[in-house]
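Of the protein chains in this complex, one is absent; all others appear in place.
The first chain written gets the first letter, and so on, giving A and B; residue counts start at 1 in each chain.
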Amino acid sequence: MTQNPYLWLVPILPLAGAAINGCFGRRSSKTAITAIALIFSGAAFALALFLAAGFSSASAPYYYDLAHWLRAGALQVDFSFYLDQLSLVMLLVVTGVGFLIHIYSIGYMWDDDGFYRFMAYLNLFMFFMLTLVLAKNYLVMFIGWEGVGLASYLLIGFWFTKDSAASAGKKAFIVNRIGDFGFLIALFLMIKHFNSLDFNAVFAAVQQMPMGAASVGTLTAIGLLLMVGAAGKSAQIPLYVWLPDAMEGPTPVSALIHAATMVTAGVYMVARSSAIFERAPMAMTVVAIIGTLTALFAATIGMAQTDIKKVLAYSTVSQLGYMFMACGVGAFSAGVFHLMTHAFFKGLLFLAAGSVIHGIGGEQDMRKMGGLRKYMPVTFWTMSIATFTIAGFPPLAAFFSKDEILWKAYSSPNGSWIYWLIGVITAFLTSFYMFRLWFLTFFGDYRGGDTKEAEHHSASAHAHSDDSHSGTHGHGHEPHESPWVMLGPLVVLAILSVGGGWVGIGDRFEHFLAPVFQSGAVAEMAHETGAETSGGGTEMTLTIISVAAALLGLLLAGFLYVRRPQLPARIAASLGGLYGLVSHKYYIDELYSALFVKPLVDGSTTILWHGVDQGIIDAAVNESATAARDASDDVRHMQSGNLRSYAGWIAAGGAVVIAYMVWMGVTH
Amino acid sequence: MIPLSAYLILSGFLFVCGVLGFLIKRNIITIFMSIELMLNGVNLSFVAFAAQWHALSGQVFVFFVMVVAAAEAAVGLAIIIAVYRTRETLNVDQVNLLKL
Partner (left out) sequence: MLHLILFSIFGAVCVAGAVNLLVQSHPINSALSLIVVMASLAVEYLLLGAEFVAAVQVIVYAGAIMVLFLITIMLLNAGAEERTKGSRVATLLGVPGVVIGGVLVAWTLLHRSDLPMVSIGALKGDPSSIARLLFHDFLLPFEVTSVLILIAIMGAVVLVSRPEVIARGSRKDEQ
């Protein structure tokens, strides 16, 4: 381990930008705000590149202890930062994609009154995310963990005057907190058993734990609780419900936080804790099952959504499920690989969707889009690249990462063909709904009509949200392309989506990350060499099957939405109840509301508010005041103004004193 | 030769009568006179104790008590006259503006 004094600068730079913009942004010009935001986030990106350039696997991992934090008995936790191969990948993704989205946001949010606030919050988010990624111990990671939850809340509810946005922010934060609770219990267990939260210390202690039921039980508990935290942060079953609602936030927020970076924090954490999971097979199986089920579940919901951002939200949940599936079968590097490519293509998808929304004046319903490829060529081409990527067509990025996951799900010692089968079905569904989105948005005739319809959507969730930037475009406009400040990042991300997967060719990525996942790598290597020789043919077959699934999805979507556009409606009508169930997201939100939310709210109102707050606390205060008042009301009669009663009191008191003195004299 | 305690009991009796007068009587001047009665009782016990201890300063103290009683009577009666001018009454029960 070598020291690197630049490590702590990477998170601090965006924090400085957030502080400056937050404190002075209100009175500054938009140019100044932009400059500050870009300088600091750009500096963080530049520093990340510098660190990457100087990174050598021989001297890795790097660390830096910034300051002492706490000493409690044997536990010692410091503000320490850490850079190894895994952190480096995350660092580059976060700073790079983050910087691109900063640039995009300048164009998207220019006309908003809260422009300075938005840029400050974005910088703040970068700070927390970088703290999470560069942490050397679980507690500093938890700072970042909580902080990105906070930033998410602030940014989802950015247009806080809108009820639905404020509620969505609240929902995200609260559901996140449930996950954080699990995370915290896991940390407490670690402290109890390993007396440390430092990554290296914990993982070393895990390796040295004796083989036996007790240690496996402890590690399983820790692993499951960590998974609860990851499920909250990365929107897996059962804590995914906040992510679709989070689309209330501006589209750059959805791109950065809910596609590229924050939601991947859970995957990063599970990958980082690979040593724990490797020794707790049941926990790993649970992770894999949750990931797989979530992938399939979300994909089915995504098929029936009509809001373009909601489709992408469920797609994110589904792809995150893939990453957890990979981690669950022990292919941590494959999960991280998919994390990286997902950041590229999902970020691109969201930004392009934002460009579309921006160009047609705030409309988000796909049924009102169509034929937009004539009006927005650059957006069209970049979004097409992203759509083909997510479907898994070679030689684009996600083909490599997704195929790696599917292969490992099939062949890994913890995997099974069931994971693989569900993964392929999900790939088919993914391809289907993404191409459905593609066709509905860019092909056919423009169904947007005149802007009167768009403005009549005052009751709907989106018209108000993106109206802020339709101001400059006036009314009665037809769809148009976005400015280059927004298109630039799209192009960059498109290039990355195309070439981002080539680093994975020939297992180079896996070997790069191997030192991090050392404990399992040995077992993996043994199996790898064995499986590759005999599985080379199997791998090729499985690859062909998944590509065929993607192609099938494309064809089906094309058939249903371009050739026979009336067909989908008729199919939906004939499926009746089933379609209704899916399009209402399986009524999960309603279920949670009835099961958890309503009893809690009712209980709080009755017991805590009326009972404790009003009945006990308020009553105690009021009663003590009343008691004081009543007591003094009784005592005030002594002040009667009557001379003789005063004399009477004095005489009585004097008699008491005399009696006391006599008694003292008598008894002594 | 009589026991000193006789003088002291007499003095105590005078003092108790003074206090009772203070508590019972309604006329403010009568109350003042009860105060004088109390002071007289105390004077008697001063002289008695001076005789017991053969200390003449006891009698000097009586002298001072009388001086103070005189000053107090002067001022007190002036106050009574001032109050009578405004309240038109000498009944102490009716001068209770300080009641809460």
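The criterion applied here is as follows: a residue touches a chain if its C-beta (ideal position, glycine included) is under 8 Å from a C-beta of that chain, and two chains touch if they have at least 3 such contacts.
As the structure is a computational prediction, the values presented were derived from the model and not from experiment.
Along chain A, the points of touch with the absent chain fall at residues 640, 642, 644-645, 647-656, 658-659, 662, 665-666.
What chain B contributes to its contact with the hidden chain is residues 1-10, 12-21, 23-27, 29-30, 32-34, 36-37, 40, 43-44, 47-48, 50-52, 54, 56-57, 59-60, 62-64, 66-75, 77-82, 84-85, 90-91, 93-94.
One rule holds in what follows: only the chains that are shown with their structure count from here on.
For the pair chain A and chain B, the distance between C-alpha centroids works out to 91 Å. Of all residues in chain B, only 19, 22-23, 31, 92-93, 95-100 touch chain A in the complex they form. Put simply, chain A touches chain B in their complex at residues 636-637, 639-644, 647-648, 651.
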